[in-house]
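== chain A ==
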Amino acid sequence: MPETSPILDVDGLTTVLTGSKTTILENVSFSLRAGEVLGVVGESGSGKSMLALAMMGLLPKAIRTASGRISLDGEDLIRLPADQWREKRGRDLAMIFQEPMTALNPVMRVGAQVEEVLRRRRGLSSSQARKVAIDLFHQVEIPSAEARLKSYPHEMSGGMRQRVMIAMAFAADARLLIADEPTTALDVTVQAQILDLLRKLQKERGLALLFITHDLGVIADIADTVLVLYAGRVAEVAPVRQIFDDPQHPYTKALIASIPKIEGPRDRLVTIEGNVPTVGTMPRGCRYAPRCPYRRDICETEAPPLRPVTQGQKVACLQPFGFPQLQEEAFL
Partner candidate 1 sequence: MSSFLAKRLAGALVVLALVSMMSFAIIWLVPGDPTAAFLDTSATPEQVARLRRELGLDKPILVQMVDWYGRVLRGDLGHSILLNRSVTAAILERLPVTLSLTGFALVLALIGGIAAGIVAAVNHNRWPDQLVMTVALFGLSVPDFWLGIMLILVLAVQFGLFPTGGYIPLGDDPFGWMRSIIMPAATLAIIQVGFIARMTRASMLEVLNQDFIRTADAKGLKRAEIMLRHGLPNALVPILTVGGIVAGALLGGAVIVEQVFSIPGVGRLIIGGILSRDYPVIQGGLLFLAVIYLMVNLAVDVLYAVADPRVRLE
Partner candidate 2 sequence: MKVESSNLGISRANPAWQTLSRLFHNRSFMIGMSLVVLIAVIAVFADLLSPYDPLRNSFRTRLRPPDATFWFGTDHFGRDILSRVIHGARISLMIGLMTALLTGVVGTLVGATAGFFRALDNPIMRLMDALMAFPAILLAITVAAVLGASVTNVVIALAVATTPHTARIVRASVLTVREREFVEAARALGATDLRLLFRHVIPNTFGPLIVRLTYVFATAILAEAALSFIGVGPPPPAPSFGSIIAQGRDFIAEAPWITIFPGLAIMISVLGLNLLGDGLRDVLDPRMRV
């Protein structure tokens, strides 16, 4: 895959609570090419939503980016003035949120909310915007698209609203789409439909997709590469097959072990003992150490660096299984 240069290249991204040294995301790096899907997985509290918001430049006021680079087509967004980053949003980068119930403006017709992007960001006239909006509604498979433009969000089901969100995200022809748990709030059957739709549109448009979820089953379905986030740090990055066939980080292992064996409803991850440490109570060394069955003394004092173990696979653990030599290096 290294034939094309990445659309998105994140390097050493660190975000902190404003006015403190408490890190929310620490030294997160990854890159994403056109047509590629990167799945970001982690429990709630792992910082995955903050990662999405950091890409968009929409971090809450209490959190700021302390260091690192977010390069979009080689241009560092963090160094960009706020209004230029704003210009990128909705045109080069788009985002789909978790809660379709609240993410749409309740007093505005859904058609107008889609057309707004077309008119404001692509400079279409009202009548052009209207045609394109109908077309987009067809693409996201909203039945009787033309009539539906006039609906208000509360008149639609959750799945339909999420389709509107998707139409909105695609309206500006963004090349990078960030989807933050887009199916979590939906029924299981609707989840599958929305996932299929996203994958279809992503393929058709050759879109780079950053897909955030806590659900490894969904990741297996959609992602090319998987990034496992734990307490704000990258635990492991690997092609999707390797994550499932040969997980290296104890946390990844535990995550995979927690997938229900029989096909059934995909529930939240609950089977790993303990909780993600909360902001302010971070362990000094490896943040997974308190929950890790393979923990050693050194894990509690040394933060493990992210190192490559095989082709395309990187892991942040002082003792990856089957690679004892790395453990020795760590002492050098």
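By definition in this document, contacts are C-beta pairs under 8 Å (C-beta built on N, C-alpha and C of every residue); 3 or more make two chains touch, one makes a residue touch a chain; residues count from 1.
Regarding candidate selection, all candidates are chains of the complex that A comes from, given by their letters.
Note that this is a predicted model, so its numbers are computed, not measured.
Within this complex, chain A is touched by candidate 1 out of 1 or 2.
Against candidate 1, in their complex, chain A makes its touches with residues 56, 58, 86-91, 94-95, 97, 99, 102-108, 116-117, 120-121, 152, 154, 165, 168, 172.
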